[in-house]
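Below is one structure. I have some questions about it.
Apart from one protein chain that is not included, each protein chain of the complex appears where it belongs.
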Amino acid sequence: MSSVLYDVPGPKARRVSLIGSIIGVIVIGGLLVLAVVTLAQQGIFDPKRWAVFQLPEVWALIAAGIGATLAAAAVSAVIAFPLGLLLCLMRISDNAWIRVPTRIVLEFLRGMPVVLMMLFVLLVFATSSFIAVVAGLVLYNSAIFAEIIRAGVQSLPKGQREAGLAIGLTSFQCRLTIELPQAIRRMLPSLVAQLVVLLKDTSLGYIVAYGELLRAVQVMADFLGPQYLFPVFFVAAAIYIAIDLAVSRLAIWLERRGSKRAAGGVAHVPVAGIPAAK
Amino acid sequence: MDVIIENLPQYWDGFLRTLFLSLISGIIALVFGTILAAARVSPVAALRGFSMTYVEIVRNTPLTIAFFFAAVVLPRLGVTFQQFEVAAIIALSAYTSAFIAEAVRSGVNSVPVGQAEAARSIGMQFTQVLSLIILPQALRTVIPPLINILIALVKNSSVAGAFYVLELFGQGKQLANANGDAVMWVLVGIAFFYLLITIPLGYLASVVERKVAIAR
Partner (left out) sequence: MMAFLTRRKSLLVAASAALALSLSACGGSSSTTTNPPVAEKPSFPADSTMAKLASAGKITIGTKFDQPLFGQKGLDGKPVGFDVEIGKLMAAKLGIPADKIEWVETVSANREQFLKQGKVDMIVATYTINDKRKAEVDFAGPYYEAGQALMVNKDNNSITKPEDVKGKNVCSVTGSTPASTIVEKYGAVLVPAATYSACLEPLRNHQVEAVTTDNVILAGFVSKEPDAFKLASDQTFTKEPYGIGLKKDDTAFRTWVNDQLEASDKDGSYKKAWEDTAGTVIKTTPALPTIDRY
């Protein structure tokens, strides 16, 4: 698509593009160098500060932080997905007594910040911060999963449901055996994207004092002294970005594998509430 | 229940601050995000590379890290500010603009190729093609996802409460700490104020989506 927007560059355009690229690189490079120099002036790159990474306890604490992050994400995902399916079934139920209250609950859960839900569970039910984080993530993401799958069901050709009803299946059997499997396969990219968002949201546990990676390094910096704050922070940020990138790549690879197999391909339907916007 | 009424000034103060943060960050993010999307499809290779790298990294950074960077690291780098709202706005805009860039880019991709080809065939330059033909059409497909990103922005502003800003969530923590006996009502009040913003926006998003679907 991008090459459609402009002509194939001729010699003059190529020169302009090259000049533009060089200027761009110089400007951005210059900013980066400025940042590094300012940091160096404050002694961030002093080897004594980074010596703290030679201590095995430091790496043990970092590993514990990573473990806590992944554990919260895994447990939340495993609970949120079936719950999302259930909520979806209730949301598209033929019975208005089920459908309307479910819709209200889902709107409520989607409209609140995840941190607020975590804080609510933490303070009102006096749970550990792990349970608060998991509960907050589960409540929010099951609502999102429910909406994603609902969008998938609605994007199916009407004929599927009609055929199912015509051969005598009940509405519920229809949903379970015909519509849901197809919907899930169609929305797999969105579902996996939401899982990546879930992983990122575990970092919000920082705000409710859950020992995920950022909090683990901050507690460590508190103990060791504030001059170690920057080294441990940069390491934590790098690890977080690396983990997220890895999971994103995994998601893309899975999507490519899946789309070759799924009947009718996977839909890239832009659906309300799902631009992975957290 | 009384605890909400007693502390209404604090709730209101936090609510206004949340609105302020969301509005300013939203506008900056929209502008910067659209620029990023334009850079992504531009003929200049460096701009393409920068845009791609920026979006990839920011989309995979947790928001707390972004806030930590803006509120704690930036002052060390010499970017000082008297109000921590500035740090919050920097973090929120930088974060949200990556998602807006992606949404606008997918909108640009959804415009039929023939439009761009026709524009070029009558001799338009890249900037003209983008601004006169592509972006106006892309915006129509892109508005529902954009509204959803803005809803997420409002919810994300709650993280500012942990980073020196007394917006709605920060007020919630403050009041919860001070009123240990009525924590549930305090937080219900906070939830109410958030829903006051997000539910109407969500409704707006679904209305716009329906109109766009029909128009297509």
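As written, the chains take the letters A and B, and residue 1 is the first residue of each chain.
Criterion: a contact is a pair of C-beta atoms (placed from the backbone, for glycine too) under 8 Å apart; a residue touches a chain by one contact, two chains touch by 3 or more.
Quantities reported herein were computed from a predicted structural model and do not represent experimental measurements.
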- [ ] Taking the full complex into account, find the residue in A:Ala51, A:Val78, A:Ile104 or A:Ala242 that is in contact with the omitted chain.
- [x] A:Ala51
Open item on the list: Please output the residues of chain A touching the missing chain, sorted low to high.
Closed with: 48, 51-52, 54-55, 57-58, 61, 122-124, 126, 207, 209, 218-220, 222-229
Task: chain B, residues in touch with the chain not shown (by the definition above) - done: 71-72, 75-76, 80-82, 84, 161-166, 170, 173-178, 180-181, 183
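Here is the rule we go by: only the chains that are shown with their structure count from here on.
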TODO: For chain A and chain B, let me know how many angstrom lie between their CA-based centres, rounded off.
DONE: 16
Task: Residues on chain A engaged by chain B in the complex (per definition of touch) - done: 1-2, 4-7, 9, 13, 17, 20-25, 28, 35, 38-39, 42, 107-108, 110-116, 119-120, 123-124, 200-201, 203-204, 206-207, 214, 229-230, 233, 236-237, 240-241, 244-245, 248, 270, 272-278
Task: Complex interface listing, chain B residues touching chain A - done: 40-41, 43-48, 50, 56-57, 59-65, 68-69, 72-73, 76-78, 96, 99, 102-103, 106, 108-109, 113, 116-117, 120, 125-126, 129-130, 134, 141, 144-145, 148-149, 151-153, 155-156, 158-159, 161-162, 169, 172-173, 176, 183-184, 187, 190-191, 194-195, 198-199, 202, 205-206, 209
